[in-house]
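Some chains have been omitted; the remaining ones sit where they do in the full complex.
Every chain is named by a letter (A and B) in the order it is written, and numbering of its residues begins at 1.
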Amino acid sequence: MGISDLEATLLATAPAVVQDAPAFDALSTLWILIAAILVFFMQAGFSVLEAGLVRTKNAGNVLMKNLLDFSSATLGYFVFGYAIMYGSEGLFFGTEGWFLAGIESPVEGLPVEVFWLFQAMFAGAAATIVAGAVAERMKFTSYLAYSFVLSAFIYPIVGHWVWGGGWLAGLGFHDFAGSTVVHALGGVTGLVAAWVLGPRFGKFNADGSPNAIGGHSLPLASLGVFILWFGWYGFNAGSTLGMGEPDVVARVAINTTLAPSIGAVTAMITSWVRYEKPDLLLALNGALAGLVGITAPCAAVSPGAALWIGAIAGVLCVFGIAWIDAIRVDDPVGAVAVHGICGVWGTLAVGLWGREELGATSDGLFMGGGFGALGIQTLGVIACVGFTAIAMWIVFTAIDSVLGLRVSHETELRGLDIDEHGIESYGGFQIFTTD
Amino acid sequence: MKMIIAVIKPEQLPAVKQALFDAEIRHMTATSVLGTAPRTEQHMYRGVKKEVSLLKRVRLEVAVNDANLERAIEAISRGCMESGGAGKIFVTELHDVVTVWTGERGSRALY
């Protein structure tokens, strides 16, 4: 007995209910709350993944950045962000509901606090993606400044365009759970930041060839990826914003499983072929690439298409990581390739395999829908990524001139843990700090 | 008395330890160190070549009497040869030895 039909009936009986108090859909509220909690946990995943991929001397700094960017993101999103993103209709941004005052959730039946919670977790995720790309060299204060701006203003604006009833929503741009809004946005911000910051000492040789600067704990990195995958079920399946259509939730869930699975496999195989050995970090990145890739199309494509999308994402991320090195940008954790490149890929994939009957605006290219959907998806990606890149470039250069973005060379050698926080991440262990 | 310092590869430790035991040399001190190598190894890290110029090595310290010096060196060499052949041995003068518990000094402290 599906809630879906109930909802239908609800709308009939609704008016009666509405006048006194808004009628809440307890089941959908529970689901979105749980989804939000799962997405929250992704923060833990990001922090251990990124910590594991840096050297011991910078692990604490990365953990600190992950904790504080999330904290300030939720605060910034509470005060400004939500109002800009969902406060009111408008082509470019909303203007009501600062501090969540005097507004209701756009989703019928959901208390606004739960809807906000789910959205705030997304803002936190977008901000935290960057921590990895700027790891081991970015000043803590400057990082705080950046992350507040991103989650309080930049992310909400882009979010408004796509999800808040903005101009891209109007054009039928389809990004179900945020391949572009969250991941490509985070990825491109990481790219701009890493590029403005410059590479870590010793990352590139005089001739521009890259050196590997290894992380310090694969178990942490691997645990981080599993936690992220775990939370991603909330991220994608929760974007249904309710339990009204159990079959959609189910489809999203299976796609969110198949894409990362095959992504891990194809990334591993690619690494095997290119580098002789199956690489753990690339396989882990491949799983994340599959997750990022399926985030936009998760509801609008069939499991079969999800396999294609994930498989290609896995390959893309391996080449993407190599390409980022080739253009001499230093991204210690591969955030740009995984979130940026695969985020774009996932968004475009909606234009290839999306199906109208499954909720896409129109059938994708391979579904016989022609180039229409693909065109709109491309436009949307260019708009969001372009705007973010320019806006963040301004933000970073501004911060740089005021606070300075980068720590001193000595601090970089000694490690940010000691110099910026006066802490040691691993007391008692004998460690080669400059290995 | 001499202090023998042998730097070997980690995977050589079992063989070398065994060889020393067989030569009835039972006391030693092991430290995990990083050592340079004639040819640098290459690891892959996320697809990027990693020039490892300092490789994991084990540094063994064995204090012996002059009488046992050659026996010890042979034992260590044998152990190294059985396990790949790498390894470098350094010998320094040992001026004195003390076993705290007994207060014994000099070569007697080595037994």
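In this text, contacts are C-beta pairs under 8 Å (C-beta built on N, C-alpha and C of every residue); 3 or more make two chains touch, one makes a residue touch a chain.
Being a predicted model, the structure only gives us computed values, none of them experimental.
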- prompt: Given that each chain type is shown once, what formula states how many of each the whole complex contains?
  reply: A x3, B x3
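Operating definition for what follows: only the chains that are shown with their structure count from here on.
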- request: Averaging only over C-alpha atoms, locate the centres of chain A and chain B and give their separation in whole Å.
  value: 51
Field: Interface residues, chain A side, partner chain B - complex
entry: 210-214, 271, 274-277, 279, 281-282, 285, 318, 321-322, 325, 334, 432, 435
- prompt: Tell me, which parts of chain B touch chain A in their complex?
  reply: 34, 43-51, 54
